[in-house]
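Please read through the structure below; I'll follow up with questions.
A single protein chain has been omitted; all remaining protein chains appear in their positions.
Going by the order they are written in, the chains are A and B; count residues from 1 in each one.
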Amino acid sequence: MSEQLLVVKKLVKRFGGLTAVDHASFEVAPGRILGVIGPNGSGKTTLFANVSGFLTPDEGQVIFDGHDITGRRPSEICSLGIARTFQIVQPFAGLSVFENVVTGALRGGRTGLNEARDKAADVVRLCGLSPVADQLAGALPIAGRKRLEVARAIATQPQLLLLDEVMAGLRPTEVDQAVELIFAIRQGGVTVILVEHLMRAVMALCEELLVLQQGQLIARGEPRTVCDLPEVVRAYFGETAAHAAAQELKNA
Amino acid sequence: MKHVTNKNFFSDWANWQVVVALGFVLVCGVGGSFVDSDYLLQIMVLAAIYAAIGTAWSIAGGLSGLLLLGYISFFGAGAYLDGLLFTKAGINPWLCIVLSFFSAALLAWLISMLTLRFGLTEDYFAMFTVALSQVFKYILLNWDYAGGATGIYLTVVKDDFWTLSFIDRKPYLYIALVMLAAVILTNYAVQKSRLGYYLAAVRENDQAAEALGINVRKVKTQSMILSGGIAGSIGAFYTQFATFIDPKQVFSLATNFEMLLGPVLGGRLSIIGPVFGASFLKPTQDFLRGWMGGEADAVYLILYGAVLAVGILFLPYGAAHYVQRWHRKRYATSAQSGTGNDKGDLTGARK
Partner (left out) sequence: MTLEVVFQAVLLGLLQGGVYALVACGLTLIYGVMKIVNFAHAEFLTLGMYLAISAFQLGASPYLVAVFIFAAVAFLGAGLQRVLIRPALQHPQINQMLITIGLSTMMIGTMQLIWGPNNQVLTLAWSSAALEFGDVRLTYVRLISFAIAAIMAAAAWWFLKHTRTGMAMRAASQNPLSARLMGVDVMRVNMITFGVGSGLAALAGALIAPAFFANPTFGTDYFILSAFVIVVLGTMGNFAGALIGGLIIGVAEGLGGLFFGPALRQLVSLLLFVVVLLFLPRGLFKGKVS
């Protein structure tokens, strides 16, 4: 199915006795914004790590744009078109904001230096980082660093962007700005998958949701529908709440 | 949108440094032509050699952030290669310099392949390079063909440019300075290129670099090859200059760490750091040791160790760091327009 940008087939990742990702399978069509939610420890970040090459799956396949990228190096996967941000931001603290973005814009060598600088200037503007472009990345507050993380990632001109809890630690106004930015990114033709806890952002952004619990995909569908499902409620809130949810559905 | 370029060539830190460094080399060359004392010339040549070594080391050990603690392995390998090829096979020393570059580069490549594997911490790399230098020392001490503990002697009867042998010390100084200038330009070129960005990224955060499409291992290997190769050719030159080498000399751990003093205390992310660092420290060391020597050798050691330890405590990023801060203020651009007026300073001054 070459229309699907990303296909994950029966991915399994174990750490010793713990199965962090348990036979996860899903596809993402180009241009979508897909959300991945689930309680802490459900394997969301591990899933990202497996897709972006930082971990090698024990079983299963990851197919991106028709290529089998299972277990390849992260830098290779990036040059094929997947970019990611990290849950704990990883800026190049000693370089300026602009230089950080240029590093991304170089796309591992596929772009020349001057072109990269021009492109980086555009990205800096798009992400609202112009006022701090010459500041050291390490000196930015958390919101700025998250923004920079995203800017750097999109400077690589990815087809698919993986955002790992990019809203964590942001204030409400900052969250709104982030949502706007992500919409703008999608507007530019980038498919987005975001792992997120903040429901407000999830509801606003995602056309589709995947729900993970203990490494397994327990639900998939439209945000509104998925959040009312008993399985999902159980995953987050336990049995009693699930019952209540099931009741509500019956009465609806 | 076109990126706005900076208004002044000198407002770029790397540009400013390379001009200052090359200017310094020129001054040394001109000044050296007036010096008659062989003793002084000897010290100047050694300083130039150390400066070149330090500047080359900075590519892998500074810009890339690699824990390249056993750098002398490459220097010594180059020195011995020249010694053997020249005395045993009569191969032209200039050619030896080139060959030493490639041999040392190959060695660096091998080491990188073996030790920069995914999952191995950099401490292994550090220890491996240190241990390797001692392995070389040990092998050569016991290898009679290469002179064993006695080493290799070069006989020089007259000044001969073709075979890089001179009675007079001055030609060595000029050649050393030319080599230093070449290394300075290489370091500068790296910093200005895409490789410079990659090295900075890998140094700052190699995970993030990998996620941006930078093949961290390949980049580290490249910087090693460059650094190692240059050390090899400098080693080859050293043999021609010193006309006598033995394993304890060219694979000495003490010398190894002495060579790192310049870039570490001077500022390993900079160009002027290693150049001025070595130019100041090496002669000072030589004078002090010569003056104190003998009985006071112990005191010299204590002093030297103290300078190193205290120096690092007070100058954790090297002296050039403060020069860079001054430079930043001096050439500060109003960042309001925010497209990045700064052409890029990859050795970002911290705070």
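Everything that follows uses one rule, which is that a contact is a pair of C-beta atoms (placed from the backbone, for glycine too) under 8 Å apart; a residue touches a chain by one contact, two chains touch by 3 or more.
For clarity, every value in this text was computed on a predicted model and none was experimentally measured.
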Let's see if you follow the contact definition: name the visible chains touching the chain that is missing.
B
For the chain not shown, which residue from B:L84, B:M127, B:V178 or B:L288 touches it across the whole complex?
B:M127
Of B:V20, B:L41 or B:L67, which sits in contact with the chain we cannot see?
B:L67
Going by the contact rule already stated, which one of B:V156, B:A189 or B:V299 would touch the omitted chain in the full complex?
B:V299
Per the touch definition above, residue among B:L114, B:I167, B:A189 or B:A332 touching the missing chain
B:L114
What does the interface between subunit B and the hidden chain look like in terms of residue numbers?
61, 65, 67, 69, 114-115, 117, 120, 122-124, 126-128, 131-132, 134-135, 138-139, 142, 253-254, 257, 260, 264, 297-313, 316
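The definition used in the following text is that only the chains that are shown with their structure count from here on.
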Between subunit A and subunit B, what is the gap in Å from one C-alpha centre to the other?
43
Can you name the residues of subunit A that touch subunit B in the complex?
52, 54, 73-76, 78-79, 83-84, 86, 90-96, 98-99, 102-104, 106-110, 112-114, 116-118, 120-122, 124-125, 129-136, 138-139, 152-153, 156
What residues on subunit B touch subunit A, complex-wise?
1-3, 193-194, 197-198, 200-201, 203-205, 207-216, 333, 335-342, 344-351
